[in-house]
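Here the complex is missing one protein chain, while the rest keep their positions.
Chains here go by letter, A and B, matching the order in which they are written, and residues are numbered from 1 within each.
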Amino acid sequence: MGAGHAHRLYRHGHSPVHGLPPHTKLAAVFAFVLVVVSTPREAMWTFGLYALLLACVAYAARVPAGFVLKRLLIEVPFVAFAVLMPFVAQGERVDVLGLSLSVNGLWGAWNVLAKGTLGVAASVLLASTTELRELLLGLQRLRLPPLLVQIASFMIRYGDVIADEMRRMKIARESRGFEARGVRSWGVLAKSAGALFIRSYERGERVHLAMVSRGYTGSMPVIDEVTASRAQWSYAFALPCAALVVCLLGWTL
Amino acid sequence: MTSPSPVPPRPAPSLEVAGLAFAYPDGHQALFGVDFSVGRGERVALLGPNGAGKTTLVLHLNGILTGGAGTVTVAGLPVGKKHMAEIRRKVGIVFQDPDDQLFMPSVREDVAFGPASAGLKGPELEARVRTALERVGMEAFADRPPHHLSFGQRRRVAVATVLAMEPEILVLDEPSSNLDPASRRELADILRSLDVTVLMVTHDLPYALELCPRALILSEGVIAADGRTGELLSDDELMREHRLELPFGFDPRSVTMGA
Partner (left out) sequence: MHVPDGFINAPVSVAAGVVAATAVAVSLRGARRELDERTAPLAGLVAAFIFAVQMLNFPVAAGTSGHLLGGALAAILVGPFTGVLCVSVVLLMQGILFADGGLTALGVNITVMAVVTTVVAYAVFRGLVKLLPRKRRSITVSAFVAAVISVPAAAVAFTLIYAVGGTTDVPIGQVFTAMVGVHVLIGIGEAAITALTVGSVIAVRPDLVYGARGLTTPLKLRVNGELVDTPAAGPAPAPVAARSHRKVWLAGLATSLVLAGFVSFYASANPDGLEKVASDKGIDSKVEDHAAADSPLADYGVEGLTDSRISGGLAGVIGVSVTIVAGTGVFWAVRRRRTPETSPSQTSSARLGKSL
């Protein structure tokens, strides 16, 4: 994956959602997911409303539905897990099509599926409307420790470079007739991983030299400062606020 | 060619290295008393076989390595703890692998890194970045991530990152490595157009001859020869002695240089 792959997650565009400052979007998505998670699972209709809200955002961002749906595939492992729940959970059981299922398990499966899917969809919308470096600036603005942002930024910058090195090593292995098959190939693969680590670490040292040569003394100079107006904040928070209303209705109704 | 004659007179030298010796913590000694000076505006090639201590020498120029014997002086300032920030601004090192040098998410931020570390802000910083990118012809790529550029373009941006600091002396480590002939020529044109002192560390002897009127040969940790590049390259015995080889069919005597 790395930066190149991550770049493909982003859909270039000039929609109002693309134009929002990154930290407002990050905060809004986080608040939205938090609201969704705290909704009672019995209020099934609220989740439909949440999905509708996200659909509105996707429409405003001009992100096609197919794109979001394809990216939702990431949660397949959890769908599998959720499907198991009705069989293993305890409590009162009902018969559905001749299968004895736990009511609680069904609720649990629904809970994980609904909330997980909404969370993934919200993240997908965020990643597809915000550029990588904007995301980093947003994280910095949200008071994530600067060192952590720096590490993340280096990881993204060099993710591609290192993935490339890994690919070249794989090609070199395969050109010499190596085929990864079964446990016996682990030694060779681990040697590659070791070599990759040494290369990564040494590159880290060289990058550090290059930084020091240009006056780095431990903190990153502030080059871009992102700011958000009150209007932008309120625009971004339209989503979680609407969700909060739905959530409160879900609790009271 | 417009470069000044390397002989006299030199005002305050951009770089002066005297009696520099250095051993790594593991005991391996790389430099054994290096002496040379580079005048303002000169373009000098530093030639030498692998393991001659070229990289070690380069890392001394901006004080990344210190602690051995001897002194390095940049435009009259001794390299040492006291003036480190000033020295790092004055000595611009372009490292061999542009991927090591371009560590920021976008070209613009990368070029801005040096001047911003020195405290520049706002429109002044923007102007500095724009000028530096214009000097290497990369202004159209400012908002691109570095890893989406070609190798030659990355090398040019790497030069810009250093130019943005308005250095006294530009130190290039193997600037022509991995470049295709066209990128190589473009880089040569850029380097020729700059009015800064250049110290170019290289194996690429024709490139050194093309760009640098003067050359130094570093061998076994000392300066073994110092003179006009053309003359040094034509001295077969000297070249053989220091494991320097010209490419097949290349005759430095047949090349007419302006210098």
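Things to note:
Throughout what follows, a residue touches a chain if its C-beta (ideal position, glycine included) is under 8 Å from a C-beta of that chain, and two chains touch if they have at least 3 such contacts.
Quick caveat, the model's predicted, so the values are computed rather than measured.
Within the whole complex, touches from the chain that is not shown fall on A. Contact with the chain not shown here comes from a single listed residue; of A:F30, A:F67 or A:F237, that residue is A:F30. Within the complete assembly, residues 1-2, 6, 9, 26, 29-30, 33-34, 36-38, 40-42, 71, 74-75, 78, 85, 88-92, 104-105, 107-109, 111-112, 114-116, 118-124, 126-127, 132, 135, 143-148, 150-159, 161-163, 166, 180-183, 185-187, 189-198, 200-201, 203-205, 207-208, 211-212, 216-220 of chain A touch the chain that is not shown.
As a working rule, only the chains that are shown with their structure count from here on.
For chain B in complex with chain A, the touching residues are 59, 62, 64, 85, 88-89, 91-93, 95, 97, 99-101, 103-106, 108-109, 112-114, 116-118, 125, 145-147, 161-162, 165.
By the touch criterion stated above, chain A contacts chain B in their complex at residues 3-4, 7, 132-133, 136, 153-154, 156-158, 160-161, 203, 206-207, 209-217, 221-224.
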